[in-house]
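A protein chain is absent from this complex, but the other protein chains hold their places.
Should a chain be cited, it is by its letter among A, B and C, assigned in written order, with residues numbered from 1 in that chain.
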Amino acid sequence: MDKIVSLEKALEKIKDGMTIMIGGFLGVGTPEKLIDGMIEKGVKDLTIIANDTAFPEVGVGKLVVNKMVKHVQTSHIGTNPETGRQMNAGETEVELIPQGTLAERIRCGGAGLGGFLTPTGIGTIVEEGKRKIKIRDKEYLLELPLKADVALIKAHKADKKGNLVYRKSARNFNPIMAMAADLVIAEAQEIVEVGEIDPDEVMTPGIFVDMIVRGDK
Amino acid sequence: MDKIVSLEKALEKIKDGMTIMIGGFLGVGTPEKLIDGMIEKGVKDLTIIANDTAFPEVGVGKLVVNKMVKHVQTSHIGTNPETGRQMNAGETEVELIPQGTLAERIRCGGAGLGGFLTPTGIGTIVEEGKRKIKIRDKEYLLELPLKADVALIKAHKADKKGNLVYRKSARNFNPIMAMAADLVIAEAQEIVEVGEIDPDEVMTPGIFVDMIVRGDK
Amino acid sequence: MDKNKKRELIVKRIAKELKDGDIVNLGIGMPTMVANYVNEGKEIIFQSENGFVGLGPRPEKGQEDSDLTNAGGQPVTIIPGGAFFDSATSFAIIRGGHVDVTVLGALQVDEKGNLANWMIPGKLVPGMGGAMDLTVGAKKVIIAMEHTSKKGDPKILKKCTLPLTAKEEVDLIVTEMGVIEVTDKGLVLKEINPAFTVEEVQKKTEAELIIPDDLKEMVVD
Partner (left out) sequence: MDKNKKRELIVKRIAKELKDGDIVNLGIGMPTMVANYVNEGKEIIFQSENGFVGLGPRPEKGQEDSDLTNAGGQPVTIIPGGAFFDSATSFAIIRGGHVDVTVLGALQVDEKGNLANWMIPGKLVPGMGGAMDLTVGAKKVIIAMEHTSKKGDPKILKKCTLPLTAKEEVDLIVTEMGVIEVTDKGLVLKEINPAFTVEEVQKKTEAELIIPDDLKEMVVD
């Protein structure tokens, strides 16, 4: 079971209409090679789950600019004017989610939980359409799990079994997304032999990773 | 702000009637020096939150044997006959919680969430007294967060700011407990200078740790 | 059959059930033995709920590491490519459906796939440990047990009488008498140990067994 595949082979799995989680925070920790491959392949009608839509020339932002995104679940679009334009023009559906709630919903999806109660968003429009539950006299919103067909992950280092190590603030959403999708494709800047990553230093266990694509250093 | 303190100084903080989380799994990853100190000091009426009550001569088990525990929230008492005896004799209140639910309730407490929905325990006596919530036709139990006055943590390595690294399966409940208590005391086998632990390898950030006690190697 | 032979048969048969690439969690006791009989050609990754994947065999004497045990507290090893994590992550893995198979012991199982294996009221209350999460979370739940209790009473019932570990989660029951699948229609005897007749198996089973036309022999190496 060799998990290392060519970019082309990995891209075969990405189809029109899919729900795709993409790691990164303003492009930091986003697998750019996979993104570029998706653009070249020309998939469309995607639902993207990502912290933000980055910048027009960076990461998730490029998918938006290339009009491949039908729906996006994200916490911030302010750095990519094209997302706002498409939203106002009714071309792309934008669902804004508080960042902590977004992260927790993804974790919740991967962890097999049915939902969680958060104080975030109480008394704001984020409440709309959600159940409110009172615990010990404090109100919480019931937020539901998020899952995806595919998660695109950027790792600093991978071993051949898919154990991943991230670097600095490029970690962000990657570890939780790697647990919440049916198929997980990791773009790794460096691929090492099994055993070269200390089991105590693994940040995403290889059991979550289906395919590894060699990224640019 | 030197966080390194003597065992005596740390023990001053532990008082009768407190709720105390203690890391470890059948004693692996339990801060034995702190436990022994508590026994010597002779605190009582404690509520202990721990995965299990270990063995009569190991970890949390010693607190039970010394009759310091009024109430225990745990997933397993089978390895310590004294816990069962005290339970049956009505001397100690034992609240059995599925291990995954216990871990998640502790994380929930540290993460500022009001609760979470789990499928674990549905159709069993674990349901008793709990709210059931249906999400997309599936039933879940609403489980509530756990917090403590003090968490006793066993680390392999600590720097002087309290950044912690655990070793192998001694990690277990330690990282989540370190986030869920008002006061966190870590017993570290090795204490190093600030900067000696790579920020990418820190498992518990120092912001959570109030006191560090030197443990045995 | 003596107890050891029975157990060996059961765990050998279960080992055949595991597929290449499966992530597997083995309960304490008899289930732990399954690891010893996995076919060389298959790569099975064992998960240990105390916080790692890549559970390896017991270390040689003198090589034990006090920071590395299985969920039963016994010294073990970790294989190259394994990974450690905390307990919340361990159960995110278990509850989240990332474990393909769990093998657990049982006090009772019934025809709905209900399982009781964590307490006998007033007698034995060890606690559920990770069993409730494993039963609910693993994609496939296999029960490894002797067909009857020490007294010879059936353990496969119409309806469990002991407090449940989980409701309708068991997929397969493997005993020294055969392999029984839990289906919507009831319990199907898929394989039978040729040392027994169908009648003998049914006699030791309180729940009614469905006997398919293609009933096979329970074979192990």
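Brief remarks on what is shown
Definition applied: a contact is a pair of C-beta atoms (placed from the backbone, for glycine too) under 8 Å apart; a residue touches a chain by one contact, two chains touch by 3 or more.
None of these values were measured; they are calculated from a predicted model.
Although one chain is omitted from the display, it touches the following shown chains in the full assembly: A, B. For the options A:7, A:39 or A:96, the residue in contact with the chain missing from this view is A:96. Note on the undisplayed chain: of the listed residues A:82, A:104, A:187 or A:210, the one touching it is A:104. Here the missing chain is touched by one residue of A:62, A:76 or A:147, and it is A:76. Screening B:126, B:179 or B:212 against the full complex identifies B:179 as the residue touching the chain left out. Where chain B meets the chain that is not shown, the touching residues are 1, 107, 109-113, 159-161, 163, 179, 194-195, 199-200, 202, 205-208. Contact between chain A and the unshown chain involves residues 25-29, 51-52, 74-79, 84, 87, 94, 96, 98-101, 103-104, 106-107, 118-126, 156, 166-176, 203.
Note that only the chains that are shown with their structure count from here on.
Centres computed as Cα averages put chain B at a distance of 29 Å from chain C.
Each chain gets a centre from the mean of its Cα atoms; for chain A and chain B, those two points are 32 Å apart. Across the assembly, chain A contributes 111-113, 199-200 as residues in contact with two or more other chains.
Residue numbers of chain C whose C-beta contacts span two or more other chains: 52, 78, 84-85, 91, 94-95, 136-137.
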